[in-house]
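Removed from the display is one protein chain of the complex; every other protein chain stays in position.
Now for subunit A:
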Amino acid sequence: MKRKLAAAIVIAGMMVSVSACGGDDGDDSGKNAGPDSFKGQTLTVWAMDGSTPDQWVKDVTAAFEKKTGAKLKFETQKWDGIQQKITTALSESNPPDVLEVGNTQTPAYAATGGLADLSDLKQQIGTDWTPSVSQSSVYEGKQYAAPWYFANRVVIYNKKIWAKAGIKDTPKTRDEFFKDLDTIGKKTDAEPIYLPGQNWYFFDGLTIGQGADLVKKDGDKYVSNLADAKVAKAMEIYKKYASYSKAPKDKDEATPQQAEIFAKGKTGAFIGMGWEAGTAVQANKAIEKDLGYFTIPGETADKPESVFLGGSNLAVAQGSKKQALAEEFLKIALSDQYEGELAKLNGVIPNKKSLETNLKGNAVAEAAAPGAAVGGTTPLIPEWGAVENAPNPIKSYMTAVLNGKSPADAAKQVEGEINKRLAQQN
């Protein structure tokens, strides 16, 4: 701990000198942006559920307060209904200063004008951000957020149940995986896999794996692509997975929290984010020793299943009166030290290639990395955000297919709604 603190001080010291060099980067509201000028202020940061490990919060807060003299307050938000909450917050006269924004939702917010232009900051600290992950924050040539971390789903499994079923090795292909699930179903009384009908992030990964996208361009506007045969194929794969689960077909992975179901020890596996293992352990400490991870296997052994590359960016509210202080925070939080620490603690992919060494030895990250290499996202267009609003028509599509509708019919059923949302003017 002491050593960490010492390191933090050193880094903080370095930061001060760095920012002193680039001190004349525009005339943001913070005049005389010396450390003392921030005294008495409090910077509010909205972070999403699961994003910020306690240790990281502690370290970053210490470094931030040391450097700026201001206070730092983290407020954790839930993903459910977050878009409405952020919209309202950004419209207020006193919004949270820094916000974590999901990568697929960032273009929509950039288009609203609610996020501050961080192009200057990118010049200072972001020249080596991985371009593919920084791309979601660029709108009309300007950088509206800083890429923070990326993560993708892996299979989290219960080693005890797999051993009981007599399975020695983790599967390398999708068919092997299905066979293992079958074995678990036959040889144990556990549910082979918990997969609710509306885990649309997993489904999105499957569509990427089939080389398809959820929307397509029609002239100058976007329309639903669910009727595509490749999407139907992806949905069939999903359905096959779901056939090994008794999970509700009309719920997503967060209601109830799938990790908490898994934590009861009667589930062979689930498809989730690395941090969900932490949720499971929190619910039941005894599950920790049985946790295992592997990459979601693909069609063939040489190429794993594609995954949805979930990611989060850090944005500064345009309406924040503490722009300079917010940038100070971003410089600390995204510094190699703390970005690296976050990657290490949460097993997430950092925003720079050079920091990926932090993932060595992390079981989750090692399982996630092969999938990430063939991962993708939903289309990074401002129009997409509206599609994710509840009731998400992609989820309705999935439930309809799982309830026996043909993919084509289900696609037809929700197409109108998707197109309406994609056409929604801003």
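Methods note: contacts are C-beta pairs under 8 Å (C-beta built on N, C-alpha and C of every residue); 3 or more make two chains touch, one makes a residue touch a chain; residues count from 1.
Going forward, contacts and distances are computed from a predicted model.
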item	value
Chain left out of the displayed complex - its UniProt protein name, from "Sugar ABC transporter permease", "Thiol:disulfide interchange protein", "NADH-quinone oxidoreductase subunit K" or "Phosphate-binding protein"	"Sugar ABC transporter permease"
Full-complex contact with the absent chain, from A:Ile167, A:Leu206 or A:Ala400	A:Ala400
Residue in contact with the excluded chain [from A:Lys39, A:Lys179 or A:Lys246]	A:Lys246
Touch criterion as defined above, residue of A:Thr42, A:Gln282 or A:Asn389 at the omitted chain	A:Asn389
Among A:Lys67, A:Arg174 or A:Arg421, residue touching the chain not depicted	A:Arg421
Interface with the undisplayed chain - residues on subunit A	83-84, 87-88, 90-91, 108-109, 111-114, 246, 248-250, 318-319, 386, 389-391, 396, 399-400, 403, 413, 421, 424-426
